[in-house]
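Structure below; questions to follow.
FYI, not all chains are in this one, though none of them got moved.
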Amino acid sequence: MATKRIAVLTSGGDAQGMNAAVRAVVRTALDKGADVYAIYEGYQGLVEGGARIRKMDWDSVGGILQQGGTLIGTARSEEFRTREGRRTAALNLLQLGVDRLVVIGGDGSLTGADVFRREWSSLLSELTQSGEISAETAAEHPHLLIVGMVGSIDNDFSGTEITIGTDSALHRITAAVDAITSTAASHQRTFIVKVMGRNCGYLALYGALATGADWVLIPEAPPDVDNWQDVMLERLRAGTKAGRRDHIVIMAEGAQDRYGSYIGSSDVQRVLEEGLGEEVRTTVLGHVQRGGRPSAYDRNLATLLGYEAVIAILEAKPEDDPILVGTKANRIIRLPLMECVQKTRQVAEAINAKDYEKAMALRSSGFKDAFSTLKTMIRALPHPPEPGQRRFRIAVFNAGAPAPGMNTAGRVAIRLGLDQGHIMLGVSNGFEGLAEGQIKELEWTSVSGWASLGGSMLG
Amino acid sequence: MATKRIAVLTSGGDAQGMNAAVRAVVRTALDKGADVYAIYEGYQGLVEGGARIRKMDWDSVGGILQQGGTLIGTARSEEFRTREGRRTAALNLLQLGVDRLVVIGGDGSLTGADVFRREWSSLLSELTQSGEISAETAAEHPHLLIVGMVGSIDNDFSGTEITIGTDSALHRITAAVDAITSTAASHQRTFIVKVMGRNCGYLALYGALATGADWVLIPEAPPDVDNWQDVMLERLRAGTKAGRRDHIVIMAEGAQDRYGSYIGSSDVQRVLEEGLGEEVRTTVLGHVQRGGRPSAYDRNLATLLGYEAVIAILEAKPEDDPILVGTKANRIIRLPLMECVQKTRQVAEAINAKDYEKAMALRSSGFKDAFSTLKTMIRALPHPPEPGQRRFRIAVFNAGAPAPGMNTAGRVAIRLGLDQGHIMLGVSNGFEGLAEGQIKELEWTSVSGWASLGGSMLG
């Protein structure tokens, strides 16, 4: 049996932990008796070949585990986007006898790998016909096997619970907001902090939860009311009343309102300055989130994924679809790569289509729990029982037969109640249920998705 | 319906994130319309009462999310270990109308809460008879409801995947070992780093994985050979040969050999100094692991758990057993508290009984995967094919009927082979399986547990 030959590359935006992943791929491959090559500068290096593709030994990846970024580089490659470029890339791999490729990157990078894989046999034909490779070589490597891992600080990839770099980015955000908080408290001032995430509010949401922020704007769940500015201002004023000296609003890059209109940090700043009658400062964290030493979590995640990627690629069968190595239920698992890519794109499409219910539905339950908990932390403010106002426990139930629009109506009623500080109770099975005590308290997210469903969710 | 009254306390060793948990309990309780009290100085404060039990409002927990330790304090309480002490504690709670208690602490602290809960009705009787409380008061609070959360940097609690403080401790270990690594490399020296964990090697194992350590000693999985010192030395020498300038050995406090003998850092130091013929340094990380700002992960974990703890305690029924709020499959869930305590103790007992197979079996599959991956990372060293040595692919299979001892023999053979750098293959169904290709590669952990099982695991 010929020695298996694996190549590994990093592509797309760099993420903390990519080096740990490369190290694990190299060392696991060596341990399993395979040869392993690193491709420098991403797909561009794959096209350029030569010194860009280097055989690795144990020591080649020594001392890289702790370092940020990706030491084998990443670069945009226009050439790899062309068939001509991919043809050269295939030739470069075949000359080294490599037909297994581990790709660490984001959405686009992994899709690129799949295109390459699907074209492989036709590229082989071309290269054989032109005499650039021999028929024997073609016969030895009839298939390109692909395993992917997601390196992305945004955690914007569906299917896997967490992507390499997310935890480290969250760390840096938390440290930055901690620092800003002390300044904000010194001046009794409000700060807006903008974090990464075009289609994914993960960093904004978990950053807000970790720093006790007062308001958050994420693409998947825009404020559910038209006058969100008023609600936001009211919460901030309530905080001040309760003794809070600083206010922090965290927003994702892709923040938008319920009509899909982009919300910029300057928009929020203007609203806050006018509403609070004070200076408001904005900090765009930018690339500070991306770099620096990976956290322990990211190093371990990337190492475990890198290990599994090699096991998977060595076990892969020619007929197998490309695999994504990710995590689910806190375990390292293998997933169908292209399905995950599809699902990832669905989130972006749902956001573009302003179908936020769907976008949230596509997020993990952990994400939804976090969002719900954050809302409670913010809402916990003793604002609602304004002078003279009472806080009610309001039960909602449907009477009569299910009818179109019932859910939508229920959903609106429940959210309105929650927003005004009441405790909302759902009663199942109408009057009968009420009699039997089929009552449970409803949360903001309990009613997510109701808008698009028929029948009566309350029952 | 009377307003529900909840008290929260922290107990045992402090852990980063405890403040976040307290904050979440307070704010969630307020949001749900409950009254909430903080008990200062743990169970000791519960016994002392008075100013030690304070009603909290929204602002009481402002600005604590980011802070290390526990701001409501923790203390040993001899008094609470006596029935007399618990009687006073019950009285203190009853005087405030509190009959729901959220406890954030370790194994012992949570067990103490359960004892208190079970005694509650007899304490009530005593207090009523003595006239310290009225019959009405007793009638209003017939049961004490308990919800626990684990605050422990060691991650030494079964049932929940991760405990509050673990991620932060791992951070501090990682930063410390990163720092030590640069010194070790400067001097081409070996360092021993001792981390916390008497019965749990989590910090040592994940710390080793995150820092690329060369050897790890954990209580659950002592080296499987008698001459582990030689094996360790061989790995370190192989590293040197491959170009590595530093060597790091990480050991848990509870490190031991396969016969249950304690391994101290000075033992390891002596072995290394004699074996390598050079000075070796030891660093005991101690309390540096415990304090400091909680990581983003711990803040979020503690916030989500604190939220769920309040939901759980408000929904709890008198007849319910005490609940532990923890994580499983990356979700926040409710677990039977005392079952988890039992399971936690089983690990300690298994280690004491030198039944390491069982101890490892009680750990999560993630733990086992991490251990296996770490071994590969260490083993990946190009040591085995020593001059003249070849690396074989060795297949192991059973022929004939299953017989006692077959598994043990197979296990020994497989580990021996792996340890010598060979690739071990398992063949199912004897010769028949071999003919049909029922072969798969075996890992170190593939054979865990075989020793205690009957039949033939290979099949």
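Note that the chains take the letters A and B in the order they are written out, and that residue 1 is the start of every chain.
Methods note: a contact is a pair of C-beta atoms (placed from the backbone, for glycine too) under 8 Å apart; a residue touches a chain by one contact, two chains touch by 3 or more.
Nothing here was measured: the structure is a model prediction, and the numbers come from that model.
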Count all the copies in this homomeric complex, not only the 2 that are shown. 4
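Heads up, the rule we're going with is that only the chains that are shown with their structure count from here on.
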Which integer distance in Å separates the CA centroid of chain A from that of chain B? 28
Residues of chain A defined as touching chain B within the complex: 23-24, 27-28, 30-33, 57-59, 62-63, 65-66, 161, 167, 170-171, 173-174, 178, 181, 185, 206-207, 209-212, 242-244, 293, 295-297, 299-300, 303-304, 307, 327, 329-332, 365-366, 369-370, 373, 376-377, 379-382, 391, 393, 423, 441
